[in-house]
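A single protein chain has been omitted; all remaining protein chains appear in their positions.
Letters A and B mark the chains as written, and numbering starts fresh at 1 in each.
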Amino acid sequence: METFINMVLLTLLAVITIGVVRLRNLFAVIILGGIYSFLMASVLIVLDAVDVAMTEASVGAGISTVLMLTVLYMTRVEEAKPVHSPMLPLFVAGVTGAVLVYGTWGLPAFGLADTPLNNHVGMTYMDLSIPDTGIPNVVTSVLASYRGFDTLGETTVVFTAGIGVLLLLRRGVSVARLRRKQQEEESKS
Amino acid sequence: MRLDVVLRVVTKLMLPFMLVFASYVQFHGDYGPGGGFQAGVIAAAALILYALMFGLSAAQRVVPTWLVEKLIPLGVMIYAGTGVVSLFLHENFLNYSALSHHHPVHGQEWGVFTVEVGVFVTVSSTMIAIFYAFGGRGR
Partner (left out) sequence: MEVIQPILAHFNHWITIFLLVAGLYVVVARGNMIKKLIGLSLFQTSVYLLYISPGKIFGGTAPIIDDKIEVYSNPLPHVLILTAIVVGVATLALGLGLVVRINEVYGTIEEDEIFTQEDDEE
């Protein structure tokens, strides 16, 4: 049953992706992106990653969608018709996909417990979390305690990205716009 | 403009529950799914919803821009500060076991709690600051 739900959700995900690739109305694409994120969150719940699902639902479907719509408000909704032929990108994507599918035959099957990944450090955390930290949610204890350095670095990345956006957007609100208007007037006269 | 009365009322009804849910996710993160990242994003989403419904200036009256910009580095400082404190208590950087006199496990719980608070502060304020920056640009 688990496998069946998983497969249905993944197929829906693929269908939505086709829509995202083919549509040229960016508003529709962004809303489809929100649906995509919610579906991805459901898939993640089926795959037992509840923390990740929660993050994906709030970040992917919430914040990213709102940010993209805000930017879309400032630009054009309709995407221009592609000038170049899509053959070369299709070829590149097709070859990459073929190579990767060939690679999957060497990977262990889905859902097995005796794979290399499921027998090393990940499962050690399951045994150690309660005696070491007293925290039942192993994801939290690994995130904040065992791998605290990772999370510190990651918080710093979020901090840096925030600073970057503020540097790009806060100052000089109208300088560039004014310059463009000036140029337009000059070219008219 | 007047036609969105339903949306406005529903927004006002939902906001307190969103904020309570954010703090539930934050403080219950040790026992259920959740933690600083998720709570930070949910809290930011609550304010962004408010800004979408009532305008950016209304949201900026609740949470002013200068405050948000002070909070972004504060969260990183709380996180790194926890590490420095454990360094002064003769342990490794970010090893929280020394934070409690009684038992290393209590120290770990305190450490994880403060670190998650730091993550919450940085993530939520960064998301709000980014939204303010984009929203302020569009006018």
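Following the convention adopted for this analysis, a residue touches a chain if its C-beta (ideal position, glycine included) is under 8 Å from a C-beta of that chain, and two chains touch if they have at least 3 such contacts.
What you see is a predicted model; the values in this text were computed from it and never measured.
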Open item on the list: Give me the chain B residues in contact with the hidden chain, please.
Closed with: 31-33, 35, 37, 41, 123, 126-127, 130, 133-134, 137
Task: Interface with the undisplayed chain - residues on chain A - done: 2-3, 6-7, 10-11, 13-14, 17-18, 20-21, 26, 29-30, 33, 36-37, 40, 43-44, 47-52, 55-56, 59-60, 63-64, 67-68, 71-72, 74-76, 79-80, 82-84, 86, 88-90, 92-94, 96-97, 100-101, 104-105, 107-113, 115, 117-118, 121-123, 125-126, 129-130, 136-139, 142-143, 147, 150-151, 154, 157-158, 160-162, 164-165, 168-169, 176-177, 179-180
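Just so it is clear, only the chains that are shown with their structure count from here on.
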Open item on the list: Report the inter-centroid distance (CA atoms only) between chain A and chain B in whole Å.
Closed with: 21
Task: For the chain B and chain A complex, residues of the former touching the latter - done: 25, 29-38, 41-42, 44-45, 48, 52, 69, 72-73, 75-76, 79-80, 83, 94, 96, 104-106, 108-109, 111-112, 115-116, 118-119, 122-123, 125-127, 129-131, 133-138
- [ ] Could you please specify the touching residues of chain A with respect to chain B in the complex?
- [x] 50-51, 53-55, 58-59, 62-63, 66-67, 70-71, 73-74, 131-137, 139-141, 143-145, 148-149, 151-152, 155-156, 158-159, 161-163, 165-166, 168-170, 173
